[in-house]
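I'd like to ask you about the structure that follows.
Missing here is one protein chain; the remaining ones are kept as they sit in the complex.
Up next, subunit A:
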Amino acid sequence: MRYVTPGTRLCFASEYEAGPGTYERDEYIYSSVVGIVQEFLPTVSSNTVEEKKQSKIITVSREKHQSSIPDVDSIITGKVIRMTTREAVVSIMVVGNIPCKDDYQGIIRSQDVRATEKDKVKIIESYRLGDIVKAEVISLGDARSYYLSTAKNEYGVIYAQSVAGAMMVPISWQKMQCTKTKAVELRKCAKPKDLFSKNQ
């Protein structure tokens, strides 16, 4: 086990590839966090000659986990906290699988709710306050919020409560039913990918 601090020179840049927690500068790779040095073989998808030439990836895994930050293309989970006719404001609580220490703010604009019939989207028929939503970050957005999109099958509401306060189950990609009163409410439901692939 090799413990390092930021600025420790790890190796030559020609021998390894800089992974997370490291950076390359002037032919060397340096550590950028406090942690343990680890080496990985790159995940080779094909066995072509070029791929085999790839050098090992060197990383430094942190001792203390930093709060995660949303980035473009990352998948987030959050709660709807505010709604207008044009957009729903989401408080981002989880990025990927890592919870954020402080919530970040994101918005789902009405044109980003679904992929088809974008002009007919009504925010009120897609989300309600308190819904837990899975979405993708499409842009770093404006000064205040990230721009999110649910325009894919696997994104949308993953947990919602009905007017009666009971949990709801999705019955189609646009509808959810209350387990208590059997009332149907409109939502843009998510169809989680991994949920179905496991059963097969």
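As a convention for this text, contacts are C-beta pairs under 8 Å (C-beta built on N, C-alpha and C of every residue); 3 or more make two chains touch, one makes a residue touch a chain; residues count from 1.
Note that in this section contacts and distances are computed from a predicted model.
Between the listed names "Beta-adaptin-like protein", "7299_t:CDS:1", "Glutamyl-tRNA(Gln) amidotransferase subunit F, mitochondrial" or "DNA repair protein rad9", the UniProt record for the complex's undisplayed chain reads "7299_t:CDS:1". In the complete assembly, the contact with the undisplayed chain comes from A:140, out of A:98, A:115 or A:140. One chain is missing from the display, and on subunit A it is touched by residues 1, 3, 5-9, 21, 23, 25, 30, 32-35, 62-67, 69, 71, 101-105, 140, 142-144, 146.
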